[in-house]
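As you look at this complex, bear in mind that one protein chain is not there, while each of the others sits in place.
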Amino acid sequence: MTTADGILATTTPRDRQVWDFIRRNPTIVIGGTMLLLIALGAVFAPWIAGDPIVFKPVNRLKPPSDEFLLGTDSLGRDVFARTVYGARISLLVGLSVAAGSIVAGLFFGLVCGYYRRIDAAVMRLLDGIMAIPAILLAIALVSVMGSSVRVVIIAIIIPEIPRVTRLVRAVVLSVRELPYVDAARSSGARARKILLRHILPSTVPPLIVQATYICASAILTEAGLSFLGAGTPPEFPTWGNMIAQSRLYLASAPWTIFAPGACLALVVLSVNLLGDGLRDHLDPRLARRM
Amino acid sequence: MKKISRRTAIKGALAAGASTAVLAKVAIHSRPALAQGMKQIRMVPHADLRVLDPIWTTANVSAYHGAMIYDTLFAYDGNLQPQPQMVGRHGVSDDKKTYTFELRPGLKFHDGTAVTSKDCVASLRRWAARDGAGQHMMQRVNDITAPDDKTIKIDLKEPYGLIYEALAKTSTPLCYMMKEEVAKTDPNTQITKHIGCGPFKFVESEYRPGSRVVYDKNPDYVPRSEPASGIAGGKVVKIDRVIWDVMPDAQTAASALINGEIDFFEVPPIDIIPTLESAKGVKIEVLNKLGNVGYCRLNFLHPPFNNVKARQAAQLAVSQEDFLQAAIGNSKYYQTCGSHFTCGSPMGVEDGGEIFKMPMAQRQAKARELLKESGYDGKPVIVLHATDIHVMNQAAQVIAQNLRQIGMNVQLAASDWGGVVTRRSIKVPPEAGGWNVFFTWGGGNATSSPINLFAHAATGESAWFGWPSNALHEQLRNEWAAAPSLEARREVARRMNKNMIDYVHDIKTGQWVGPVAYRADRIKGILPVPEILPWWNVERIG
Partner (left out) sequence: MMAYIVRRLLATIPVMAIVGVFVFMLLHLTPGDPAAIIAGDNATPANIAAIRNRLGLDRPLHEQFLTWVWATVRGDLGISMFSNLPVTKLVLQRAEPTIALTTTTLIVAVSIAITVGVLAAWKAGSLLDRVVMAFAVMGFSVPVFVVGYLLVYFFSVKLRWLPVQGYVSIDQGLWPCLRNLILPSIALGLAYVALIARITRASMLEVLAEDYIRTANAKGVATGSVLMKHALKNAAVPIVTVIGIGVALLISGVVITESVFNIPGVGRLVVDAIARRDYPIIQGVMIIFSGVYVLVNLAVDIIYTFLDPRIRY
């Protein structure tokens, strides 16, 4: 406590504000920092690590050493290099899928929840897509379009859209009849204004939780697709590929799974902490209660 | 009102649950309980048995199924010598143009009827229509007839030295004997009735494609009196039932073996063998000594590999050592080989293979030179990459890296094996959906013969995928088939191998054996045979 007091005593009001924020939202800070570090690693990968693709079979399945910080995989590639580069693709998949499906889902959800006439048609279409098991749909899409990172992202987004739509729509349905929305409507506000100003904000807290979940699950789905042999091409250094390709070595060469597994868990963990923290922070009613 | 509705909803949910349970119940065919003291073996084969017609397909697992329930006229013994199996007395006329076989007594189909020479003639014809060696033989055959119920006669146009070899071979499709009515099925259509005459009976009611296959001992089978050897000799069944459990995941199967839930695991990945070796009761053994041979096929129809210099460059660039290390891993189970016909087999001659003995750096330098001479312009080279099969997954990545090292612009086209199989048959240019390179492997036993293996033909567009074309090679194959002795055939094989390396028929990526893992504390007597997994002679001891 003396340190905290010390800091408080020697800081300016602005610093105090920052410190205050940190103390109130530890999860945002922890999650955000971890995520930032991983993202930095991803951006500066070429300066940190060696080549993630070139290999020498002579070096295969070497345990961690000075030469190979985290050992080598079954082809003799550097696990450390692949793990660092893996952050790029995993984060890219996670973030693109979250952003893509939230944007699309929000659009469809708001429209369907509010304009009841379009609702039936659009929802049936989305229901149709949603009814097909996501992983089978993704495998099928990847085999139609060929396996690449872009295709995998699209293949994971498509089955997510109806899910987000349904969530948004459920919120809209329970909010649209609340007194303040009714009031806005009877005072002659236009539909678009009502949607954006009065209904959209209510969808934010559940969507944040949902976005973190989608981001995390997209990274995991990519791993699942790799496990079934339908993910990004195995040459690509993604954590999903690394785990899927090393599953035979769980007992004999655990380092091949440990590094990507730990990073995967770490990223998902930080995304979730960030999401939870944001949720608590963004919801003033909850903040008051705590 | 609201309360009642909610209760109704819950009731509805419960009812729905109950009805699914009932549905599930209806869906099950109840499995008969195993009789007390029944000797049963559970094994995990390398693949699921999907096709029950071992003549129609070349899939090895279907050939295993065939060996369980059918029998053959002749059979290779443990020294790869053909021996009579269903045949008793047999002989060749003095002009070497008429072969006569007499069926031994007591042979019966599983429906109780006797095996007659008519059944055998129909079976021979159907097999010969599907099989490479059979087709080769039929070109020299005048007629196959059944003069009486137990005699089969083959009349030849000219003397042909490979009759016994073809009928006895263990490479797929084997020449299995079926009932005449079944054997009359069009060779291009699968059979639908599975009436065997072999040592085991197929239990059709318990067959679950993708999951399990069950065989019971055939008590009416009359084995030969000789000891079992290879797939020849007395097929004495010492157990009551064999169950094949299909497990697509190797780690799962390995754990099941360690835990004693299965007795035999046919294809444990080499990398988990140390784990299995240290487990109690588990034994690792190489049954198929000829193992497998990897091939890297190049597309002869399109640039750059329509140019022999580019092919020679690739041949020098692809390192067998790199591939074997990456894909197989344990040098105890692999060897490099400079022969197109399986090192260790009678035809495994390495003439012309000296170029592979050069140091890698020197090979790469020479390869770069050749590539330049070929006029390669940096166009993308498409390597098909099957990601769902471990060896193929590693192989494609090694080949890609090897070709990149000599300056080729390689693109890996990843898909499952199904995708590769489809794309490799497309003849259009690579940029229009075709391909330049793909990897696969064949059994060492099949690969050891210049004739039996379709992939060894160099007949251009009618040859196997890659469509190699070389007139000299075809001439040498005919010479080989006509050669009077093993030594004479070896002599032809020497010239053939040198020629194949010169024009780069394909690139052999080395040889490896696949050890099996089994519970030596529970079963014994497994016969070492290339390409067939026999369950006769096997005993349950624990």
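Lettered A and B in written order, each chain numbered from 1.
Here is the rule we use: a residue touches a chain if its C-beta (ideal position, glycine included) is under 8 Å from a C-beta of that chain, and two chains touch if they have at least 3 such contacts.
Everything numeric here is computed off the predicted structure, so don't read it as measured data.
Q: For the chain omitted from this view, which of the shown chains does it touch?
A: A, B
Q: Can you say which of A:I28, A:V79, A:L106 or A:A134 touches the chain missing from this structure?
A: The single option touching the absent chain is A:A134.
Q: In the full complex, which of B:G37, B:G91 or B:G210 touches the chain missing from this view?
A: Per the contact definition at the top, the residue touching the missing chain is B:G210.
Q: Where the complex has a chain not shown, which of B:Q251, B:T336 or B:Q411 is the residue touching it?
A: Final answer for the missing-chain contact: B:Q251.
Q: Just name the one of A:L91, A:C112 or A:I243 that touches the chain not displayed here.
A: Of all options in A:L91, A:C112 or A:I243, contact with the hidden chain holds for A:I243.
Q: Please output the residues of subunit A touching the missing chain, sorted low to high.
A: Its contact residues with the unshown chain are 120, 124-125, 127-137, 139-141, 143-144, 159, 163, 166-167, 170-171, 173-174, 177, 205-206, 209, 213, 216-217, 220, 223-224, 227-229, 240, 243-244, 247, 250-251, 257, 261, 264-265, 268-269, 272-273, 276, 279, 283, 285-286, 288-290.
Q: Using the document's contact rule, name the residues of subunit B that touch the chain not shown here.
A: So the residues of subunit B touching the unseen chain are 2, 5-6, 9, 12-13, 16-17, 20-21, 23-25, 27-31, 48, 50-52, 57-59, 132, 188-190, 192, 208-212, 245-249, 251-253, 255-256, 258-259, 261, 388, 415-419, 421-423, 425, 433, 440, 442, 453-455, 462, 464.
Just so it is clear, only the chains that are shown with their structure count from here on.
Q: Any idea how many Å lie between the Cα centroids of subunit A and subunit B?
A: Subunit A and subunit B have C-alpha centres separated by 45 Å.
Q: For the complex, give me every residue of subunit A touching subunit B.
A: 54-55, 57-58, 60-61, 74-76, 143, 146-147, 229-230, 233-235, 245, 247-252
Q: What part of subunit B is in contact with subunit A in the complex they form?
A: 250-251, 269, 271-272, 274-275, 321-323, 325-326, 329, 385, 387-388, 390, 393-394, 397-398, 400-401, 412-416, 419
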